[in-house]
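Dropping the structure in here first, questions after.
With one protein chain held back, the other chains of the complex are shown just where they sit.
Presenting chain A:
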Amino acid sequence: EDKSAASKDSTPEGTAKRQEDGAETPKQQLLDIIGKMKVEVSYRKKLQQLKASENKKQAMSKLESSDSEGSVPQGITETQRGKPLNPELVKAASAVASSLPRNKKQTESELLAQLRRHEETTDKQKKGGTINIRNVISEMTIKRQSPAQRGMRISGLISLQLDEDGQRIRRERSSAEPMDSRRSLKVGKRLNIFTKASTEPEHALKTVSSPTIWDLEFAKEVAAVTAQPPRNGFEEMIQWTKEGILWEFPIDNEVGMEDDAEFHEHIFLEKHLEGFPKEGPIRHFMELVICGLSKNPYLSVKQKVEHIEWFQKYFEEKKELLQEI
């Protein structure tokens, strides 16, 4: 799975899959992959580095001591095949892949993987399980180096341009291993970024009995005692705003007016006229009423409907009288 997707990067959106094993085996595999990719065109290297820096940011949250210089693409995202993609999106992806000049199958698979990742992140955000920066920062520590390692690093920097990618990574890998042994990877609070966050036992809603009179009185007393007189004009204005004496700025013209109805519900009121006879003076009268209501911007739809219903009730009561006429 790793190799098929990452073996040939034909599109800039090449994805590398992430695993949760120990640090050894994925690195090994990636090294092999990267070794193979040495021969290719130079711009691919830049893409690799871009991708590596992106994945590095993701890796920092997983490991405790982060290799700041490691260009090892340690990032592997976890794919959740559980949720199938939108078929329209799949069709669109295949269309895009077919339009691109080379390696249609590769591009399609990579686009689909990208889409899947997007879906994942949106789902996770909806559930509210995204990375909590506080958790991340609490686990990070200042890295301490022995002078030997520092020397190695400097020598590595000097010879950076001469070595190829594979060589540089190998040195980093050897320097990373002894550091890992000092702080084990399993220590510390789990961040639950990759595993599905275990659904915490939902706090059972405490059944609140209706507050007794004594509770209300106590609450009032506490509020009265703690309410200090305002120290300055600002606090006075805050208090007034809370009480409703002062409006909230910037002034909202539609405070208290929550008319969710569309314009057509205001204007086309004929459907409320079903209870009335089709012909005659009453119908004529009601049509005039509706004409006037449709031009009225001050009433809400509910009020207009009540208006019409009142008339309906009134005319029904007077039905006998009307029959005589």
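Throughout what follows, a residue touches a chain if its C-beta (ideal position, glycine included) is under 8 Å from a C-beta of that chain, and two chains touch if they have at least 3 such contacts; residues count from 1.
Following the convention adopted for this analysis, contacts and distances are computed from a predicted model.
Chosen from "28S ribosomal protein S14, mitochondrial", "GPI-anchor transamidase component GPAA1", "Transmembrane channel-like protein" or "AP complex subunit beta", the protein name that UniProt gives for the omitted chain reads "28S ribosomal protein S14, mitochondrial". Only one residue in the set A:K105, A:K302 or A:K318 touches the chain that does not appear here, and it is A:K318. One of A:V90, A:L112 or A:V289 touches the chain omitted from the figure, and that residue is A:V289.
Contact between chain A and the unshown chain involves residues 224, 227, 243, 281-282, 284-285, 288-289, 307, 310-311, 314, 318, 321-322, 324-325.
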